[in-house]
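Structure incoming, see below.
With one protein chain held back, the other chains of the complex are shown just where they sit.
Order of writing sets the chain letters: A and B. Residues in each chain are counted from 1.
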Amino acid sequence: MSLRSEASSAEAVTAGPGPSESRPSWYRRPLPRFVAGRFLASLVILFGITLISFMLTQAVPADPAVAALGQQATPAQLANYREVHGLDDPLVVQYVHYMKNLLHGNLGVSQQTHNSVMADLGSFVPATLELALLAMVMATVIGVGFGILAALYRDRWPDHVLRVVSLSGISVPVFWLALVLLYLFFYVWGLLPGGGRLDPSMTPPPHVTGMYTVDALLHGQWSVFVNALQHVILPSAVLAASSIGLLTRYTRSAVLDVIDQDYVRAARAQGLSERTVVFGYVLRAALPSVITVIGLLFANVLTGAVLVENIFAWPGIGRYGYQAASTLDLPAIMGVSLFVALVYLVVNFVVDLLYGVLDPRIRVT
Amino acid sequence: MTTLRRQSRFRDRRKSLSFLATGLVSALALTACGGGSGSGSTSSSGNADTLVVDTSFVMTSFDPDRALTPTLSIATRGIYDTLLTTTPGDSSPQPSIAKSFDASKDAKTYTFHLRDGVKFADGTKLTSADVVFSFQRLANLQLGGSYLMDGLTVSAPDPQTVVLTSKDPKPAIPAMVSTPAFVILNSAEVKAGGGTDGTDAPKADKADTWFNSHSAGSGPYVLSSYKADDSITLVRNDNYWGTKPKFARVVIRNMTAATQLLNVQRGTNEVALDLSATQSKPLASNKAVTVLTDPSSAVFRLQLNMDPSASSVSSNADFQAAVRDGINYDAMVQLAGDGAIQAPGLIPSTVPGALPASDAVKQDLTKAKQELSASGISSPSVTLSYPTGINVNGLDFATLAARVQADLGAMGIKVKLQGLQVANYLSQWGKGKMEMTVTYNLPDYLDPAYYSSFVPGASSDAVRAGWSKVDAQNQKIVDLGNQINSTVDDAQRAQLAQELQRDLNASSPYVPLMQTAQTVVSSATLSGVKLDPLWTLDVAAIGSK
Partner (left out) sequence: MTDLETMPIAQKRATLPMRLRRRRLPASLRRPLAITGLVIVVIWVIVMVAAPLIAHQDPINPSSELLSAPSGAHWFGTDELGRDVFSRVIHASRVSLPLGFLLVVIAVSIGCLVGAVAGFFGGWVDSLLMRLVDIVFAFPAIILAMVVTAVLGPSLQNAVLALALVTWPTYARVVRGLVLSAGRAEYVQSVRLLGASSTRALRKDVAPNVVGPVLVLATLDIGNAILLLAGLSFLGLGAQPPNPEWGAMVSEGTANFQAWWIGTFPGLAMFSVVLAFNFIGDSLRDAIDPRSSWGSGERS
């Protein structure tokens, strides 16, 4: 969803994004210490997430036994189920039991799919990743392009138009946009397929990455690739919409930030072509900020897939998480939450590292 | 600052535009490429060999002995066989794996003679041992469907004979063995997959996850793949003993109703199961699809609570009568859309023993007001609970609840609405303390005996209505319930069921509202698409014109 992506980047304007709290200090501290510190902090966060999701699901007045056995179950059967699944144990015991399994890499068995949560994640994550990656590619290409354009035409009509366009991208309700596009592209014009990852008559390509487009290419299955690509375009375009808006804004700011710097002006004075100036100096200097935003957006796109995946019948973790939350499937909720948090932490970490590598000023210090 | 910026703008504007455009164009080209090349083949369903069934589902388990959900039953019908079978529109059990059966006069012993030469998909012979294993596993797992085996024992005197014996007379046995819970599993395969039929099954049976990737049946299809929450793919079973089905592949996809509506209009060989009557109405003129509206077996009801400790208001007999007479049934039926009818009693028209429409309760506000004042409750106020997050045949419980609130509000009864997420709802429901609720019921088997669970003292439904005490007032209802369970003659049993429903309509915590219709929309090229009250859809019976 967009609230936090917008907010966290809006926050960047005023106070710097969360992970960057350590940013000014990382190049002062030795890298190993920085990594170790981050790792420990991440462990604390992940632990907190298990605790919160566990407490939340325990607070639910629903009885998992009734949910599993249905309306006709007798009290004896319910008691039996509770005993088998350890539901009568004290909460602390249940939690310790869960954590013990977690440390062994066992996320438990989903009450809903009756698969191990690990296996479920293994099959759902690549689908979401495929969606999110394409969305980020679209958003980056278009958003950065718009941003540079807007900066170069600062306060003139292309800038104003792009501003309205990017604000529209942030303002449009994702689920509504998804339905409108589905209606037009699938139902009215018949240009693109209407949901799922592949036509039912097609057999998925052999599993390598789990991303159908990539796997199909790896095996040279051209028709499968085209079919999979057609399926992924609409949902990823919808996911990209709000990211485009934000990326436009931040690219514009970042480019404006450097465009008047002395070295850029010097480069221009030396008679370098505009293309060289923009690509060689301006964009390069703006890159760290843009990468930070892309990182933040990527983590958010991954979690923001809930609505889009539901509408496009996309079997990713968004829909899995939605189903898990609506059936109060504790192991699955915990699994999805932990996975998403992990992605969030890793992406932030990578972004921070990249930031240091890419920002010339930081490197100079 | 601003002026400086203005000066430093680019001199060669075209150039800067052109390289920026490169990025945009490549992005657009990607979209256009997908769209362009796909325009010929983007129908959402496949070629002539694949049948696509779109439905919205939440799977619980793929183990037929563990959970019963409508989607699962479509796949189960394709993969497994039962001793007897029913066809849509005819609830009397017909031969299937059992070529015939004998019933003892007292309806306590049923002997089934198995068909010769039936093989499972893996080539092993189906024997009575498999039947015994399957039924015992159902009983011993102690899960949702296990109650069906209560009081029953299964034995196999020889490889071709199965005997079911019951403590009490149980004339519903033939109807019961035609249902999804009583499918016949390949015992050797299931055991290899971790299954057991022993009394320690709740703990020892580990086949749960195994069923997600394997099937162990003798039906026309075998499971090819199952992706949780996404799709089930069945392929034809080459060892099938009966007529081979038309389609080599069946894909059951999880789709929202909105997407189903679009898919079925653009697809070929496609069936959409979750469209409401209103949604499918505009499709009637569309030549590419066939719209079929059949009565579903779902009966919606308003349920009060007989337990005074749960509510002094809703347990009041006069109050119950006032509610019953105060509901605008016509408006309810209209909400449910085309094909829905007012439910004259708890039993739907798909089950023997349903009441004729003339027995339906009519709204009578004058009578209702008298009853309300007779109840002695001044300014009554009740909480009406309903499940959220599910809809049945396109019908939302919140809408029904709001309608009840409006009807009762007009009589001066204050109704507080309480929507509960479905898992919460079921837990609350199980406690039997809900003051008032809108709920629905689908029979597990098509016999009036199923409905004896609604009489006081019965173990399940009556408990939810706080109706566990048997007393002088409800003694007749209790007796009727027992008689329905044990009467051997089908016609007589149906008659008793009607009598029971009339009594329940006179005084009980149940207020039957309506029986919904289920709409099935399919590609016009398909034949044999029929709604099955037990299995939802028999995919093997579907062919093409």
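By definition in this document, a contact is a pair of C-beta atoms (placed from the backbone, for glycine too) under 8 Å apart; a residue touches a chain by one contact, two chains touch by 3 or more.
Model, not experiment: these values are computed from the prediction.
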From B:Ser276, B:Ser349 or B:Thr536, residue that would touch the chain that is not displayed: B:Ser276
Residue of A:Ile45, A:Val208, A:Ala266 or A:Val350 touching the missing chain in the full complex: A:Ile45
Contact partner of the left-out chain, one of A:Gln77, A:Ser123, A:Ser201 or A:Ser253: A:Ser253
Candidates A:Leu102, A:Val277 or A:Leu345 - the one touching the absent chain: A:Leu345
Interface with the unshown chain - residue positions in chain B: 1, 256-258, 261-262, 276, 278-279, 282, 335, 388-389, 394, 396, 398-399, 402, 406, 417-421, 423-424
Missing-partner contacts on chain A, residue numbers: 1-4, 6-16, 18, 20, 23-24, 41, 44-46, 48-49, 52-53, 56-57, 59-62, 160, 163-164, 167-168, 170-176, 179-180, 183, 187, 249-250, 252-254, 256-257, 289, 292, 303-304, 306-307, 310, 321-322, 324-326, 328, 333, 336-337, 340-341, 344-345, 361
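Keep this in mind: only the chains that are shown with their structure count from here on.
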Separation of mean Cα positions, chain B and chain A [Å, integer]: 36
Chain A partner contacts - residues on chain B that touch it in the complex: 2, 4-6, 8-12, 15-17, 19-20, 23-24, 26-27, 30-31, 34-35, 37-39, 41-47, 49-50, 52, 58-63, 66-68, 142-147, 202-203, 208-209, 211-212, 227-231, 249, 251, 253-256, 258-259, 262-263, 265-266, 389, 421-424, 426-430, 444, 453, 459-461, 464
Partner chain B, residues of chain A touching it in the complex: 60-64, 66-74, 76-78, 80-81, 84, 109-110, 112-116, 120, 123, 138, 141-142, 144-145, 148-149, 152-155, 179, 182-183, 185-187, 190-196, 199-202, 226-227, 229-230, 233, 237, 256, 259-260, 265, 273-275, 278-279, 310-313, 315, 319-320, 323, 326-328
